[in-house]
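For this view, one protein chain was removed and the others were kept in their places.
For chain A:
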Amino acid sequence: MSSTISAVPAPASEERKGLTKKEISADHPTWCPGCGDFSVLALYFKLIEKRKLWHEKITTVAGIGCSSRFPYFVQAHGVHYIHGRALPFASGISLSRPDLHLFVFGGDGDAFSIGGNHFNHTARKNIKLTYVVMDNWVYGLTKKQTSPTSPIGFKSKTDLTGALDQPINPMKQAIAAGATFVARTTHTNPNHVLQMMEAAMDHDGFSFIECLSECVEFYEGAFDSSNPRKGGVFNTVPADHDVTDEIAAYKLAGEPFPGHFGIFYKNTRPTKNANEQKIIAAAREKVNGLKDHQILQKTFDRLK
């Protein structure tokens, strides 16, 4: 068993029922009443219920920020890591434990500011995991500073007269970095969020969802124009959009807010996980049948 990077499989278990919302929820969320993140959490529970995932097979990872409190609210193996680095941490799990469903949750600061480079490289490596960024266009946990997605002119405690810097476009960033699944949704449309999460989970590769999630405390009404209940419009990606067309996806991503929602880009490219397994398989073939200490012995014999 020592010869694989994955763990000893658990003994075959009996037929098990899917989990109920009660079984999958842990601490009551610390978010402010009305926060968009509640809806993302509720839909994560729904996904687990619907797809009959088991506690022990789910690992929820987050960095730092309001949204990154997520793992505490989920009754499953979870990790609350340091600011901005949830993706490399999760990559370590993904590459060594292919038996787990891996979900990473975070905010716009975590994903695009302090963790910006990890976002690019995780996408480029196409590591199998799902990353949901709950984008609220503001730093909420630290009480209203400008975020990398804050629009120009947004007044915050660090931009008293309005944000000056060009905001990051998460969708463009993801496409350019080589993400193989790029989708956009908003917390005000629960069915759509669930649909995107399911599609992301089923994707073999790095699947990224930007989920607009309103901060009612520090950026109220930011996404009203995307919410039909607030007089806005919610347009899904046009039916004739070719999700494998990178240029078309990039064009969609460049539309002015509220733009479109849905899967912008999706293609298949070997994952880092699969590529590494290929290297392992080739190396294992050469040492076929040898125990670990025998393989090392062969190497040591050459060091004499």
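To be clear about the criterion, contacts are C-beta pairs under 8 Å (C-beta built on N, C-alpha and C of every residue); 3 or more make two chains touch, one makes a residue touch a chain; residues count from 1.
Here, contacts and distances are computed from a predicted model.
Chain not shown in the complex: UniProt lists it as "Pyruvate flavodoxin/ferredoxin oxidoreductase domain protein", one of "Pyruvate flavodoxin/ferredoxin oxidoreductase domain protein", "Alpha-ketoacid dehydrogenase subunit beta", "Sarcosine oxidase subunit gamma" or "Phosphate transport system permease protein". Checked against the full complex, the one of A:Ala90, A:Ala111 or A:Met196 touching the unshown chain is A:Ala90. Of the options A:Tyr81, A:Phe181 or A:Phe206, the residue whose C-beta touches the omitted chain is A:Tyr81.
One of A:Asp159, A:Asp224 or A:Glu276 touches the chain omitted from the figure, and that residue is A:Glu276.
Listed residues A:Glu23, A:Glu49, A:Glu198 or A:Glu246: the one in touch with the omitted chain is A:Glu23.
Panel shows chain A; residues 1-5, 7-11, 13, 23, 26-27, 54-57, 59, 61, 71-72, 75-82, 85, 88-97, 99-100, 117-118, 120-121, 272, 276, 279-280, 282-284, 286-287, 291-297, 299-300, 302-304 of it touch the chain omitted from the view.
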